[in-house]
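Shown here: the complex without one of its protein chains, the others still in place.
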Amino acid sequence: MAAEPGEIADKLLSRQILNEQVVIGRTESGIPFALEDRCPHRFAPLSIGRVVGENLQCGYHGAEFDQTGKCVNVPGQSTAPANACVRSFPVVEKQGYIWIWMGNPELAHDLSSIPACFYRSDDPAWDGGYGHFESLNVNFNLINDNLFDITHAEYVHPESFGAEEMRIYRNSEPGDAYVDQKTTYTVDEREIVFRMQSLNMTGGPFYRWMVATSMGKDEYVDPIDLDMEVSWAAPTFTAFLLNARPAGQPREQGVQVSNMHAITPATEYTSHYFYRSVKDYGPPELIEPFMQGVKAIFEQDKPLLEAQQLRVGEIDLFNQKPVSFAGDMLQQQARRINSRLLEAESA
Amino acid sequence: MAAEPGEIADKLLSRQILNEQVVIGRTESGIPFALEDRCPHRFAPLSIGRVVGENLQCGYHGAEFDQTGKCVNVPGQSTAPANACVRSFPVVEKQGYIWIWMGNPELAHDLSSIPACFYRSDDPAWDGGYGHFESLNVNFNLINDNLFDITHAEYVHPESFGAEEMRIYRNSEPGDAYVDQKTTYTVDEREIVFRMQSLNMTGGPFYRWMVATSMGKDEYVDPIDLDMEVSWAAPTFTAFLLNARPAGQPREQGVQVSNMHAITPATEYTSHYFYRSVKDYGPPELIEPFMQGVKAIFEQDKPLLEAQQLRVGEIDLFNQKPVSFAGDMLQQQARRINSRLLEAESA
Partner (left out) sequence: MAAEPGEIADKLLSRQILNEQVVIGRTESGIPFALEDRCPHRFAPLSIGRVVGENLQCGYHGAEFDQTGKCVNVPGQSTAPANACVRSFPVVEKQGYIWIWMGNPELAHDLSSIPACFYRSDDPAWDGGYGHFESLNVNFNLINDNLFDITHAEYVHPESFGAEEMRIYRNSEPGDAYVDQKTTYTVDEREIVFRMQSLNMTGGPFYRWMVATSMGKDEYVDPIDLDMEVSWAAPTFTAFLLNARPAGQPREQGVQVSNMHAITPATEYTSHYFYRSVKDYGPPELIEPFMQGVKAIFEQDKPLLEAQQLRVGEIDLFNQKPVSFAGDMLQQQARRINSRLLEAESA
């Protein structure tokens, strides 16, 4: 994931992605592009320039580059030097985001690594908002672990997601709806989907807020039922689907929220963390309090993750013999999927 | 020295001490503890957690550790993994502070290195306050030199301690009270005590403030007499005892202030600088202006010390052939005591 559409709506964006500094923008006709953010002339960042028609003009001496990175004009010269060019990166707009391919350009046509679990991001039946943290001082694996880990909510988000669903889940018997041998999940080559159901909850402030606002009320005090589906997709995507309703009502009557998260490494130890939160109910006025609410929750992980990275240091956590708990099983499967894909790609 | 009691009164404290990051707190029953500030599970800082009964609970996934650092509970598991533990450090509460032992725990029972010269810190006949500078960018030796050096007051604190006592002292004849061969001091294995007396001072704003406030006045304009006793104890403790009174009155009629200073290395080139200032006179309302006054004075050394460290660089000052002055004698004796103790400890 390279950018939110709003980040390049009327300006150029300079972002470090996999150690490369990239300028991302949109031509006047609307085509998104991504170039190496360094003019080959005097190495000024092209991101201080501007879009001129279908080209990007350097803000230092006015050299112009097309979307392939070729210099097509130098002011005061009849022709541009033949060796004047910058690297360009394939980009595509999909599921409400700009996606970039940093690897071999010949493989860029394969869009299968854009995660299906983000599909609600640009589904018109859902509304909501965007958010992201630029250059968190955290390795992407640590954020990945955090997102695909519902057990931390009990300690990090006690006043929103809360603890009750985990207590109910832990006390469920195998065979309960959505729960089999304590965990219902499926694993395929690059995706893991995990489902749990919590019935007759009296806590869970965020889920209660969903039920209350779906009724136009400020609060809802009776028990509620909650279904949660958590989809992780390699390498760094996690999507939550929450379905909440008054206890005893069928799932189809529930209102739904989907929180989608993506991590893009800036460097090995810094990462961009994007989130997209949408819901399938409520009037337009509900969007702002909804987004303020999820932003406040996701911001609780930021200081924790950065503090964790400081303690981990610039060494992979798993090279330092951490102790593992039962609740780590799925994140560790996700790490194994990534390792396998990385190995295959390197081969 | 690890912490002021107020720093762990109702919260956890994370502090770097001798290159280790330590979480310091107090259990519900009031026992102070110090543990490695890194959960063995995912390396989150334990200091973002909270005290639960006699244990410390991690703020990420809820694992609980007792005061010995052993993991005694993991949520959702019947038993904690046997290898889940963190290092613990012996701590003791004494003389108004929490003290930590970072070395071999078997030697922690010997409390003789807690300096006797801090005894007024928790003497109920004295009142005052605490203060400290967290992580000054200064090696502990440079701060030690500064504190056990009364000659810098003339240039760094001219409008409080001032210059007059040094001028009187320098002009004293051997044989004057408290002055013998220009310096009255005693040296033992880990302590140096230095005494000087300044009679008929017309300057010394801080000492005059002592005399004035002891009389309930805003100022006192007649000459005053001052006795000063400076006790340095290895490795990093300096205590000042000031006795001031109208000139000609006996010492026993003087009012007294004691400023105690302790340095705890965070790393080789960063240090925590604690101070405790108390006085043996005056109503409770005098405490606040007293503490504001000493804080303002001690803050004058901070920029000087950090600037000095920048010029010294990350090399020991004495490996760079500094020029020494006559006034450096006692600080150099203190450095030699520390070297000797360090050598004995390393043997």
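The letters A and B name the chains in turn, as written, and every chain counts its residues from 1.
Here, a residue touches a chain if its C-beta (ideal position, glycine included) is under 8 Å from a C-beta of that chain, and two chains touch if they have at least 3 such contacts.
Fair warning: this is a prediction, and the values are worked out from it, not measured in the lab.
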(request) Give the residue, chosen from A:45, A:131, A:203 or A:322, that touches the chain omitted from the document. (result) A:45
(request) Determine which one of A:4, A:37, A:301 or A:328 touches the chain that has been left out. (result) A:37
(request) Could you tell me which of A:84, A:114 or A:247 touches the chain that is not displayed? (result) A:84
(request) Tell me which residue among A:75, A:103, A:248 or A:303 touches the hidden chain in the full complex. (result) A:75
(request) Write the list of subunit A residues that the hidden chain touches. (result) 21, 37-38, 40-45, 48-49, 57-63, 71, 74-77, 81, 83-84
(request) For subunit B, enumerate the residues touching the unshown chain of the complex. (result) 142, 145, 151-152, 154-156, 166, 170, 303-304, 307-308, 310-312, 317, 320, 322-327
